[in-house]
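Only a single protein chain was left out; the remaining protein chains are all shown in position.
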Amino acid sequence: MKRAIPIFVVLAGLLVAIAAANPFFLEPAGFLAFLKRVAPLAILAAGQYFVIVSGEFDLSVGSLVTVEVVVAARLIDGDEAMTWPVLVLLVVIGLLVGLVNGLVTTKLRVPSFITTLGAMLILSGAVFLWTGGAPRGALSQGFRVFGREGVWAVAILVLVVVAAVLLMRADFGRTLVAAGDNEKAARLSGVRVDRVRVFAFVLSGLSAAVAGILLGGFAGVSAQVGQSLEFQAITAVVLGGVVLGGGRGHVVAAIAGAFTLEALFTLLNLHGISGALEYAVQGVIIIAAVAVGGLRLPSLRLSPSKV
Amino acid sequence: MIALVANPTRAVYAALIATLAIGWALVAFDGGTFTLNDLVGIQQRSAALGIVAVGQTLAILAGSLDLSVAYLISLVSLVAAETMAGQSSNILTAVVVALGVSALVGLVNGVVITKLKVHAFIATLGVALVIRGVLDHLYDGPAGRVPVDFQQLGYARIGPIPVAAILWAAVAAGVWFLLRRTRFGHRVYAVGGDVEVARLSGVRTDRVVIAAHVLCSLCAGVAGLLLASRLGAGAPTVGTDGGYDLESIAAVVLGGTALAGGRGGVAGTVGGVLLLAVLDSVFNQLEVNSFFKDVVRGVVIVVAVAVYARRTGRRAS
Amino acid sequence: MLRMTGIGKSFLGIRVLRGIDLSATAGEVHAVVGENGAGKSTLMKILAGVHQPDEGTVEIGGQIRSFAHPVEAQRAGVAIIYQEFNLLPERSVADNVFLGREPTRRGLVDRAAMDEATSRLLDELDEHSFGPRHLVKDLSVAQQQVVEIVKALSVDARIVVMDEPTAALAEHEVDLLYRLIRRLQGRGIAVLYISHRLREVFDLADRVTVLKDGAHVATVAATDVTTAGLVKMMVGRELDAYFPPRAEESAIGEVLLTVRNGGNGKLDGIDLDLRAGEIVGVAGLQGSGRSSLVKAVFGAEPFTRGEMTPTRPGSVRAGVAAGIGLVTEDRKAEGLALNQSVRDNALLVARAIGHRSRAAVSDLLERVKLAPPRQETEVKYLSGGNQQKVVLAKWLTVSPRVLLFDEPTRGVDVGAKAAIHDLMRELADSGTAILMISSELPELIGMSDRIIVLRDGRVAGHLPAGSAEESVMALAAADGVAA
Partner (left out) sequence: ASDLPPTGASAQPSAVPATSAAASEAASAGTGAQSDFFVQADYDAQLAMRTQTAEGPADKPWEQAIAPQMVDTAKYKKDGPYHLCFSNAAVNNPWRQVGWTTMQEEVALHKEIKEFTALDAEGKDDKQISDIADLQAKGCDALIISPNTTATLTPAVSGACPEVPVIVFDRGVETDCPVTFIKPIGGYAFGADGAEFLIEKVPAGGKILALRILPGVDVLETRWSAAKVAFDKSQLQVVGVEFTDGDAAKTKSIVSDYIARHGKIDGVWMDAGATAVAAIEAFEDAGAPVPAFVGEDQQDFLQKWKDGNLTAVAPTYPTYQWRTPIIAALKILKGEEVPKMWNLPQPKITQDSLGTYLQPNMPLLHYALCGCESMPGFPAKWGGK
């Protein structure tokens, strides 16, 4: 947890800066709006954290979010009665995609970068094959409540954070981190490495389903809803000091990374660095954050040794 | 069959031939023909991706990867087209400037990864964002103009063979030679295999990684030039629309190069790119929906890597 | 030839070396000994340009040198065999030997020259079981060690550093290495030799330097000191009885594990009974299948033939659930999650199998004598001996009935070694069945209540407690003649 302290300091600084530039931010409504906006990315970051800390990547979450929203719109097609069945289906889709990603990665030993890159192509291809190129149908009001009403989004976010922390404190979390740190040692200690990794992917899939429900609810159907979310989620996790390659980092810090990212953009916008240069600023900040975090840690080799 | 799969490079060429055969049959069944013209089209189509993928092979073999190539391609196409400004006399300057910009980006990638010790994924993603910011800031749309002379690069043929394909072949052969016969090549494999072992053995690993990135970016630069010559102008979205970042990585891995580095080579990558291009061409012939194509691509990539993993995995455990 | 003066080095603010002086003359074998973490490897890595000293100077051939990169040390004539394996498994032997120094002709790598030079060096070492074009991953551990040696020799060195070169070698290979060192000596090369096996130190060294806690204790001529004296300098106290007493006949109880006619790709016709309270030693040459045996019994490798109780072949979890534990031979690669805390590592097994009645971690760490027992420290910051104690603690949380030890004291200093030996015996006395592999015959014979000798994956024979080293070797070597 010690290595997570910088991200909280940075986040606090950003929040203060935002409040200074925009006092509305301090009002309950303003802060609620911020939380509502962060919620999907924070939830995705939590899901991505499980995968990354176990030593893998999940590049498919962006497409999965799109799939969730597009499927929901087409199946609900404005019919309120369909809301709950479809919500259940979305969760099942998320879990299933995670399961397949996890099984292909662990059982077929395809590097997860490739597995989930393939999944990304397959998911976005399949869903638009099904709808003929662009979203169809419409979401119901009942479905949209979750994303539109701040309290719901915040409640779900809190639930996810609590669940993630509890999971990481449980045996599952500890063995997951150990598997990410040293797969072989974990295996030889009786850890079901494949199983915990698959579970991590399933959690990531689930987080994409939840994020999809929130995003779809927030702004309605659109083909771009999930675009590049995978990179954002990974960036958030890494900003939180979680190490790509696994074995190090805290889930709360990963979520704080998502908050930081979102706060950063809010601040950039407040100061008029919107549009073009915004990306350049982002790029520099991401590199700088990781460089500063990384320089402090000695890189210890993990290759086979004779001793 | 087992012998074929034993070596990923051989496997990808076997798959390539099989795809050609099946594609030919399917197209024939569909009432069309697969002509020499289509084969030329395949080379033409694959040239840009092929050149980027060859560069990406270097980065991946060295244990890194480059997510910034797509934006770099866009940037290079614009820099080149603007420098040329429609004048044949500016071609040489433009090529030099474009490649200079590429080399600089590669240098930044390499230095951030080695000196600042930022994971390649984040480092090159960050650099990609920076380039994107610059592009968005400076360009609103296609800009510059490529003189007709330079468009020859993208359109001319020598006999039946497009110049672009020859360019691709030359880049691939050059990098192949570099990897197989030079010290640098040996060291790329060493650094990708185990950076610490390489360092302790006296390899200046940082230099190798930086050089690999510079070469990778130069390849992207060449692809950017090629695309500028095809488009007749520079375009700020040509790199990302083509998806050259992830597609080049996919092609490299499809060609049997290990994503972790240290294993594989250019020959496999060439096969991987051709395989993707043939798939594309067959789908085009059959007028298959582009979304279906994405699904098939995704499946092909995952299945191929699973097959390689089965093979190498058995030995390791 | 070599003079290091006043060398000091800190990692993350922790002083690892202070004021170390070390010199070596042409043709000298200079041994460096000390407990785990004393700083031996760090000192050598400074010489090799891997680390840069915070203070002090390195002088070679009368010239002060400072190496910013290993390649510079190499050029100054320093060759080193690192303690950790330093080879690329996916590359050929020749590629590995000449890595970073590939010979070229007209700017291109001259493969023929590389192969030829490698062959010549292999011949010199009397090594004919593999050639320059073999991939390193296809070689055995011992063969890989030979490649390391060839790699060091291929540098035209004036100073050769060997950091525990025999840790992975069997006795007869050690003899080959001895001959080689003598030859280097003859050529006027200075050899710096690190080993925890004091016998080797006395066999080879002209002078011995002792380090303790990063400080220089003494440099003495090998003839002026006894084993006991050396040990005292290293650990700062006398170590009395080397091995704990063996088990009483009556203390040996019921059979806890049996294998009948077990076999797989490496093993054949294995019959094994492990009883409560006994320590069974497994002897054999490198590659005879000792590790394969314990891994198969544990479930990490399959038995494709035969029967086993109380566990099922090929499943680690079944083994762990049946109360079997394995202390692997490579604790960093296979035993520990280095970035996790002592506590998390100690609890790993218990958590993996959802063991409810886990012992309190602090009690366990006390029991394995981990000093200082700080639970939150990340394991990577511990010395080798302490790491090994954490591995032990990991198993003790679930109170295993059968414990398998693969080279439990490899690379562990004398002090920690004794502690581990005591603990093993204590466990046996409390009813645990122990199977132990060791390449150090004195240790194997000293600890075991009986010995099984493996040869080519088969049981070549059984020997009682206290057998002579010669009889073990006779059984282990293929033609019945000890090397």
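Each chain carries a letter (A, B and C) given by its place in the written order, and its residues are counted from 1.
Everything below uses one rule, namely that a residue touches a chain if its C-beta (ideal position, glycine included) is under 8 Å from a C-beta of that chain, and two chains touch if they have at least 3 such contacts.
Note that this is a predicted model, so its numbers are computed, not measured.
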| request: Determine which of the presented chains are touched by the chain that is not presented, and list them. | output: A, B
| Option from A:Ile43, A:Val225 or A:Val242 whose C-beta touches the chain left out | A:Val225
| For the full complex, which residue in A:Ala4, A:Ile18 or A:Val238 touches the chain that was left out? | A:Ile18
| Which residue among B:Ala235, B:Val266, B:Leu279 or B:Val307 touches the omitted chain? | B:Ala235
| task | Against the chain that's been left off, what residues of chain B make contact? List them. | result | 35, 37-38, 41, 44-45, 48, 67, 70, 125, 128-129, 132, 139-142, 151, 155, 227, 230-233, 235-238, 240-243, 245-247, 284, 287, 289-290
| said: List every residue of chain A that touches the chain not included in the displayed model. | reply: 18, 22, 24-25, 29-30, 33, 37, 41, 62-63, 66, 78, 120-121, 124, 128, 132-138, 148, 215, 218-228, 231-232, 235, 261-262, 265-275, 278-279, 282-283
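Heads up, the rule we're going with is that only the chains that are shown with their structure count from here on.
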| task | Go ahead and note the Å separation of the Cα centroids belonging to chain A and chain C. | result | 43
| message | Based only on mean CA positions, could you tell me how far chain A sits from chain B in angstrom? | response | 29
| task | Provide the list of chain C residues touching at least two other chains, using ranges where the numbers run on. | result | none
| remark: Where chain B touches two or more other chains simultaneously, the residues are 194, 197
| note | Contacts from chain B onto chain C in the complex sit at residues 181-183, 185-187, 189-190, 193-194, 197-204, 262-263, 315
| task | Enumerate the contact residues on chain C facing chain B in the complex. | result | 48, 50, 69-71, 74, 80, 82, 86-91, 95-96, 99-102, 104, 107-109, 137, 151
| query | Within the complex, which stretch of chain C touches chain A? | reply | 11-12, 83-85, 141, 164, 167-168, 298, 300, 316-317, 319-321, 326, 328, 330-340, 344-345, 347-349, 351-354, 380, 384, 394, 410-411
